[in-house]
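I'd like to ask some things about the structure below.
Excluded from the complex is one protein chain; the other protein chains are retained at their positions.
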Amino acid sequence: MAHLLNQIFDWFAAWLGGSVANDSVAGYVVAALIYLALLLNLVAVGALVFIWLERKVSGRIQDRLGPTRVGGKFGWLQTLADGIKLLTKEDLIPGDADKLLFRIAPYVGFCASLSAFIAIPFAGRDFPFVAQHLNVAVFFVLAVMGLEVFAVILAGYASASKWSLFGAMREAAQVVSYEVPMGLCVVVPVMLAGSMDLVHIGDKQQGWFTNWYLFHDPFTFIVFWVYFTCGTASVNRAPFDLAEAESELVAGFHTEYSGLRWSFFFMAEYGSMLAVSLLAAILFLGGWNGPIPVASLLGLTWHNGPLVGYLGNFLGMLNVLAKAFLLVTVMMWVRWTLPRLRIDQVMTTCLKYCTPIAAAMFVGAALWHMTLPDRVFAGLLQSPAANRLLAEPLPGDSIQLDLQTVEAATIARGGRP
Amino acid sequence: MNWTSCLFLLCSLMAGGFAVAVVLSSNIVRMAFYLVLSLAATAGLFFLAGADFVGAMQLMIYVGGTLVLLVFGVMLTAQSQFVQMRTSSGELLTALILGGALLVVLVSTAINVPAWQPTSNPAVDSATPVITATPIGMALEGYRVDQLTQPDTALRRGMSGYLFPFIIVSVHLLVVLIGAAYLARAKRPVVERMR
Partner (left out) sequence: MTTAQTIEIDVRTDEMLVNMGPQHPSTHGVLRLVLRTDGEVVSEVMPHIGYLHRCAEKIGENLTARQWVPYTDRMDYLAGMNMNLGWALAVEKLMDYQVPERGRHLRVIIAELGRIASHLVGMGAYGLDLGTFSPFLYAFREREKILDLFEEVCGARLTYSYLTVGGATADFPPGWLEKCEAFLDQFVPVIDEYHALLTTNAIFIKRTAGVGLLSAEMAIDYGCTGPVLRGSGVDYDLRRDGEPIYTSMYEGYDYEVICQRAGHYPKDQEYPPVPIEAVLGDCWHRFYVRMLEVVQAIGLVRQAMAKYRASDGSFGEPMKLNQKLPKGEVYLETESPRGQMGFGLVSNGTAIPWRARARSSCFCNLSVVSELCRGCLIADVPAIVGSLDIVMGEIDR
């Protein structure tokens, strides 16, 4: 994208009598700004939609209507009204607070939540919709999302309130622990795809829903649920919302926050909910490959030209977003149904159940993959030819190891767009 | 000026600047926070150099893991709400001498090693494929992708990989984990038994 922009700039510059180099900083800055604007919009508008949805979902679950007035029939402008309220609210900083850290903390959280989207692709194949196509995207996303805990710790510490400190302590203990089973769960699809590249993982599941890693074998089916549990815990959603447990800790780490700073915490929370759900959608639910491959049935593939392929990718993007929205809605459903766990029970769930289950499922999936390679849908179906075209054989796949292929595959996979 | 040097400058200035801030700050939690930013900027340098894996590793282990525990530990052990660190002038002097000496060594090395001299080529040539984490992973499992041209089969295959050291390190880490769990186990109250 940056090169394309530089070429456009060069074209304009030539018109004025100058020239712009192919790797000029201008193209990169503009490209970065475009990506940033798109992602910011996704996270911010996503938060708007999710907060409205949360109100609506909770309302329906609780036999209420939820918002009905602001912006017409469904109250769809309710969040905007809330935002205006938050903007005009008095911005309070406790007298004893560490003012610098208190001010910075919400932005740290939001940055961490937003950065995760840099490496998350929304469509794959020849021209992936991704801000930065990273070779280790899965790892990057996990690493960056782990940084969000910093915001909570800093907020809890800087608030100079005991309740905030309790919230921060709980958050730190919880998030650091849940990274372990979550990482173990993520490793399973990575192993099946043979790559940490999210674009590659998504592309490997193309075709019908039978190719989703969720249905790859019984082990991955269980792993998905473990991942979803851990994901819910790592973004502090009920029943794991201990850091802000309102019946115990008043409001936990954001007790002392008000106005816009508080809403940044909320945006970060909804942003990371979306990030976790997107990751689940790409890793287990086929990503941009629908239950029914509409795009390829309609012929919207890259073989038929870039514009058509682009359209197909656009459909894929809608697909992956729909899946992520569905998962976020499930999180809301869970939140408004279940009571909250106690801190020791949260840790027990993580260390005694999630981690061993994830580890066992990892071993099981590895053995399954070894005994039944190239089969999907619980081993019932042969993986489609299209899949085999994409999937480069890996060292463990076949006995006749062709190292030249391995090298070719390695280089091919490392190639950047 | 191309984009690489631009971003390099930005990241290195951030890393250096926040490193100085760590030294100059007297509030221990703020120090940790500046250290986070400095290490994150270092991760940015890794990403810039095309070492995605090391960059993500830096973020996960140093920024996400170690420092969270550091801040956590500071918070829990702090006697008062906000800890101020006072440095005596003697300590300051020692630190300055040691730090200065290290700086001199590093700078002189950086200048004197011929391989590290700037070349006419840009740091990252977008035409050549970037070497990714896959060779690292395969080397850890015993396949050295960079040794594919080796005529000797034994060297080309398992012999040249890092499977054995990898296993040793993992077992070592496992032992450390078990040891930590043993040390941190719930203590039972001491029951005095009279015989």
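Residue numbering begins at 1 within each chain, and the chains themselves are lettered A and B in the order written.
Going forward, contacts are C-beta pairs under 8 Å (C-beta built on N, C-alpha and C of every residue); 3 or more make two chains touch, one makes a residue touch a chain.
Keep in mind that what you see is a predicted model, and the values were worked out from it rather than measured.
Shown as candidates are A:F9, A:F50 or A:F166; the residue that touches the absent chain is A:F166.
The chain not shown here touches subunit A at positions 58, 61-64, 162-163, 166, 169-170, 238-239, 241-242, 245-250, 336-345.
To be clear about the criterion, only the chains that are shown with their structure count from here on.
Centres computed as Cα averages put subunit A at a distance of 25 Å from subunit B. By the touch criterion stated above, subunit A contacts subunit B in their complex at residues 2, 21, 23-25, 27-29, 96, 98, 100-101, 104, 134-136, 139-140, 142-144, 146-147, 149-150, 153-154, 157-158, 160, 165, 168-169, 172, 175-176, 179, 195-196, 395, 403-404, 406-407, 410-411, 413-416. Subunit B meets subunit A in the complex at residues 1-4, 6, 27, 29-30, 33, 36, 40, 52-53, 55-57, 59-60, 63-65, 67-69, 71-72, 75-76, 81-82, 122, 126, 129-135, 138, 141, 143, 145, 148, 156.
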